[in-house]
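Only one protein chain is missing; all other protein chains are in place.
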Amino acid sequence: MFEMLPPMVHTLIDSAIEEDLGRGDITTRLTIDPNAKGSGRLVAKRPLVVSGLDVFARVCERVDPEVEVAPRIAAGGVAAAGDVLATARGPVASLLMAERVALNFFQRLCGVATLTRDFVERLPEGCPTRITDTRKTTPGMRYLERRAVIHGGGHNHRLDLSGGVLIKENHVAAAGGIAAAVTACRAGAPHPLRVEVEVRGLSELLEAIDAGADVVLLDNMTTAQVARCVQIVAGRLFVEASGGVSLDTVADLAAAGVDAISVGALTHSAPAADISFLLESVTDAPPRS
Amino acid sequence: MFEMLPPMVHTLIDSAIEEDLGRGDITTRLTIDPNAKGSGRLVAKRPLVVSGLDVFARVCERVDPEVEVAPRIAAGGVAAAGDVLATARGPVASLLMAERVALNFFQRLCGVATLTRDFVERLPEGCPTRITDTRKTTPGMRYLERRAVIHGGGHNHRLDLSGGVLIKENHVAAAGGIAAAVTACRAGAPHPLRVEVEVRGLSELLEAIDAGADVVLLDNMTTAQVARCVQIVAGRLFVEASGGVSLDTVADLAAAGVDAISVGALTHSAPAADISFLLESVTDAPPRS
Amino acid sequence: MFEMLPPMVHTLIDSAIEEDLGRGDITTRLTIDPNAKGSGRLVAKRPLVVSGLDVFARVCERVDPEVEVAPRIAAGGVAAAGDVLATARGPVASLLMAERVALNFFQRLCGVATLTRDFVERLPEGCPTRITDTRKTTPGMRYLERRAVIHGGGHNHRLDLSGGVLIKENHVAAAGGIAAAVTACRAGAPHPLRVEVEVRGLSELLEAIDAGADVVLLDNMTTAQVARCVQIVAGRLFVEASGGVSLDTVADLAAAGVDAISVGALTHSAPAADISFLLESVTDAPPRS
Amino acid sequence: MFEMLPPMVHTLIDSAIEEDLGRGDITTRLTIDPNAKGSGRLVAKRPLVVSGLDVFARVCERVDPEVEVAPRIAAGGVAAAGDVLATARGPVASLLMAERVALNFFQRLCGVATLTRDFVERLPEGCPTRITDTRKTTPGMRYLERRAVIHGGGHNHRLDLSGGVLIKENHVAAAGGIAAAVTACRAGAPHPLRVEVEVRGLSELLEAIDAGADVVLLDNMTTAQVARCVQIVAGRLFVEASGGVSLDTVADLAAAGVDAISVGALTHSAPAADISFLLESVTDAPPRS
Amino acid sequence: MFEMLPPMVHTLIDSAIEEDLGRGDITTRLTIDPNAKGSGRLVAKRPLVVSGLDVFARVCERVDPEVEVAPRIAAGGVAAAGDVLATARGPVASLLMAERVALNFFQRLCGVATLTRDFVERLPEGCPTRITDTRKTTPGMRYLERRAVIHGGGHNHRLDLSGGVLIKENHVAAAGGIAAAVTACRAGAPHPLRVEVEVRGLSELLEAIDAGADVVLLDNMTTAQVARCVQIVAGRLFVEASGGVSLDTVADLAAAGVDAISVGALTHSAPAADISFLLESVTDAPPRS
Partner (left out) sequence: MFEMLPPMVHTLIDSAIEEDLGRGDITTRLTIDPNAKGSGRLVAKRPLVVSGLDVFARVCERVDPEVEVAPRIAAGGVAAAGDVLATARGPVASLLMAERVALNFFQRLCGVATLTRDFVERLPEGCPTRITDTRKTTPGMRYLERRAVIHGGGHNHRLDLSGGVLIKENHVAAAGGIAAAVTACRAGAPHPLRVEVEVRGLSELLEAIDAGADVVLLDNMTTAQVARCVQIVAGRLFVEASGGVSLDTVADLAAAGVDAISVGALTHSAPAADISFLLESVTDAPPRS
């Protein structure tokens, strides 16, 4: 039903189960008939973008392979308040034990996807500017959060320090200038990668262009400065802007003509989506034998 | 310098390093002299409560044991905008490689501590009500986030499903009523644990008291309802309130006389604290030999 | 068929398989037809209480998913000498390879359950005193051994250092007295936990009661001393006794009126249960293809 | 100070720490000054053979690298009741946190070493018979328990299913007889391994000798039967006896002239050694800074 | 369909998937319909011996349980150029994602099996000499490579440092001579192991025989020297030769009458077998739902 989850994600899922369930669920053991079966619904309490139902399902399956999760909305789909996102069936004890861990993943991922869509929807209509994530992700969850950004309509930046060349101020200083840094990276980086360099003003921008950079990063510039840079680049390079971008400022920055705007808040400050798991129709099924 | 970090935290730190640095840092390799030494400062860009400097230090040490981190503010301390939280010294390449992963942990933990303090500070002066966390924590980070809540002046709820008995609506239904559920848990739970039960109204509250519950949870009640329950309990049980509590509503709820208010947002929706790592005074030290 | 096993248990199972089977079973490879199927019976050679058949089954399944284990006696059930506890069917080579590792878990867990029941059965009839375990468990097996104690009719003490507050002599000394220690713990511990304190005499007992302790631990007292303490407590607190309790002394201690007796030997010195796996009815089935 | 511990042992140590300390030690946090230093002594409460002090030290070091453990008796040494086995110094909080986990390993390993020596000492004086262990070890602890057997004066049997060829009844049946099984193993087993075969009587013994077996295993025979077999073998093969050997029966069996007696109880049923950790001389040292 | 793979192999498979697929397959995500199904054939491009199809299948299954691998040639079988080794069916995206990692294992293992057979086939007809591997294996792959040697018609040497006694020059020097070293090992080694000793000349050979060694290792001797040693041994011990043996020299060495020739190159320098995975008959199957 779902795509592959990398081994590191399985490991994190096991850690999350271990930290909540590793010593057992005393309350459930003492109050729930182990043979009772039930079903429940995952319900959006506010509008959201779906991401991570496969992780929700995987947590449940790892707690008890008898639990079955049936998604109702595909990844990237938009849910209104009250929409059922998925149903889950199986032993009641297992549903109660898995619920919190599964939701801790799912609410966070929907939160990232939803915030991403909020940013994307602020862009002027037809605007080709990309909203991208950053490396400011939750420890252990980068793969999942990057995927949530795509589900929300955003794009990914480099996935790690090997997935792109990005020359920042400290690298420039150490290398002896933008030209030297860009040249070193063009000579030594794997050829599947572009060379991106952060510039702090027009002279640095021109130096970057001359040195053969493929992408420039305009960090913490005013919208006017950004617009001026875009004009100078004139389509020869890919232009990225970043630095404290908010839902209020993203439209102007996009209108300035940049190709991409990277937003750390997508992953480091997205509030959890508001989702409930409602257990119902409990039946005392025959023993699991 | 710091207290023990549990093995699971070390594992998560390694996962976080693996996901950012596991294939290497191409830009740093191509631009930074491996013998260059430098130092940097961790600076608060907005007011915050410190939590997780030991994790920051551990990430750095794992990337390169030669990096030394010297804290300036103890865990639980409050920093103003501009305050230096710690300094770090070592090979420049290692500082640049470790920075992002270390900050991803540290900014999140300071964020949790800071939001907790925000809640605590809303309490009426002298009010003994506890602000507590919940099990709605980031997968893999529960230990660290729980500690951050304490650093922020909050208290912990049960740490996992074995660290307390909490009978919720589904357990009550399955056990055949509050009295039956409480009795079963009193008989079977480890004696170091109290028995807490969620009640939805006065009759359930009275049933819980009669059955010998130690703690009652008032979920999603109005402040008036809560006050009425507190009055009935009259100090015989510990009273906890929960359900969508915000910075705006926490003071009224506390004033109603509950012993504790649990707030999921402390861990599931705290924005990352705004912290910069500023690298400076780079010197071309002699070779590391 | 069985309840969830936490991730740490799966990891230990894999370690146990690795240490016996990780380089292969040379004898079986050279003598057993890989297509031969067979079945075997797990037989109790002496009376025992069953615990850990799910672990036995999990080891087999991990060695070869084609092996099927069918339990005959539920966890907590009592077997007489000669009783069949379970049957297993599958490739003969896999049965031979899995047998020893699976039994190493199963015999130990039945041993713990059986010794627990021995203690419980020594209690005077109708006596409400609990027999509880301690933290003196086999490294890596705490979850399984705690469960075995329950299967044997015992109760669990705190599951780990976070699952209860237990103030011992060193804590008292460091905190500056029983009252100070109890007060600090009442103020700072998670509210789902009771506060337990070890006392060495009557004056300490009275101090503990006054300070608001929920549970007292009477360590290494004579039965007479214990009885005197129980009289003083008069039901106001939960009373636990511990210290070198044996099958010979447990009844008297219980008769003194304590609520619980904790016994380290349940987990640190239970002899392995005597169980055989008898392979039979080997048939040269058609190739597994 | 100590020999290498294999990676799997480090992993088990981390699991054991995780299961006791992974959520923190609430009592210690609330009562012990983190700057207080202290020292303690490991004391034998009954006579024992020492094994596993390096594991004790490793647990302490993993909890806090500042804890220093100084052994007083080498591995394999015998301690009388009251003897100090080692001292430990460091932060009091860390000593209290590490104590139980470290003792859980150490008491078990001393227990195995001590029981082994008990068996060895029952042998007739000058008797060359080996007391060996079996594969009936505690899951995850095989390396440590095997080492404890050596510390107790015993010998190891094959360490795992790849560390020796041992043809049992099922292998014989599947291979079509002892001769066929032995021949197959001689032809296919790695040449550094001997071929051992279990025999149930004289005719099988003769068949094993003819087929070129290097070792025979006499399982569950009477002492008289064993003596008869030894006489027939006449030094041509190595003779091992096994099967429910106890401290009461081991001397007779050895006197019958076997080369080795394997005893499962050494590892599956050794009671934990009785050892205390006594904390003393607590001083409020200056801050750890 | 296949035999058990030890836990360490599963761990290595996950590591290999993590290092190639852990951040996702961007190209496949952007170009392949997730619902498209297809099938492919594993084809030998040059003659080879098959080993590791189960690992190939396991990698595929771990990437996507819907992928089914059907072997056409059993382990140890010989394939001609153009032969189909196996077929695989499943989602096209999953086949493309798993292909490279699965082949990286499979090509290496077939390479080892094929080189082993090359050595075995150089032996004089009817020659009983064994070709054995060494401990010079690829980190993490020892189990798989040892198995591949068997598939290629070779034999295994000791599997690890515990799976045999092999006294080398440094051990002899430290122990004070061959006799002392052999005697110490005969006295202390587990009885399922033979004692092997490396000798550098005739006098050492005689000393080894006298001391009761079971096996001698002739390292880096000329064929003439080896023949002389074999003559002296006269069948009393097992004789192994080693040291830079190549396809050109193996026949002469075997003809000199040694029982085994160990060849490090089998595992440390076998070139990868030339195998292609050809994807075909792609169909746009209905959604996976």
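Labels for the chains are A, B, C, D and E, by order of writing; each one numbers its residues from 1.
Everything below uses one rule, namely that contacts are C-beta pairs under 8 Å (C-beta built on N, C-alpha and C of every residue); 3 or more make two chains touch, one makes a residue touch a chain.
Since this is a predicted model, take the numbers as computed values, not measurements.
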| item | value |
| --- | --- |
| Option touching the unshown chain, where E:Ala16, E:Val216 or E:Leu253 are the choices | E:Ala16 |
| Touch with the omitted chain, as defined above, among E:Val50, E:Ala79, E:Leu96 or E:Leu218 | E:Leu96 |
| Residue touching the undisplayed chain, where the options are E:Cys127, E:Ala173 or E:Leu247 | E:Ala173 |
| Of E:Met4, E:Ala88 or E:Leu193, the residue in touch with the unshown chain | E:Leu193 |
| Residues of subunit E in contact with the chain not shown | 8, 11-13, 15-16, 18-33, 36, 92, 96-97, 100-101, 103-105, 107-108, 111, 135-143, 160-163, 165-168, 170-175, 181, 184-185, 187-190, 193, 264-265, 268-269, 271-272, 279, 282 |
| Where the missing chain touches subunit B, by residue | 14-15, 17-18, 21-24, 34, 62-64, 93-94, 97, 288-289 |
| Where the unshown chain meets subunit D, residue by residue | 1, 3-4, 6-8, 10, 143, 146-147, 159-160, 163 |
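In this section, only the chains that are shown with their structure count from here on.
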| item | value |
| --- | --- |
| Turning angle required so that subunit B lies on subunit D, C-alpha fit (0 to 180°, nearest 5) | 120 |
| Classification of the subunit A:subunit E interface as same or different, half of numbers criterion | different |
| Mean-CA-position distance for subunit E and subunit D (Å) | 32 |
| Per-residue overlap in subunit D, given as positions that touch at least 2 other chains | 15, 18-19, 21-24, 97, 162-163, 165-166, 188, 190, 193 |
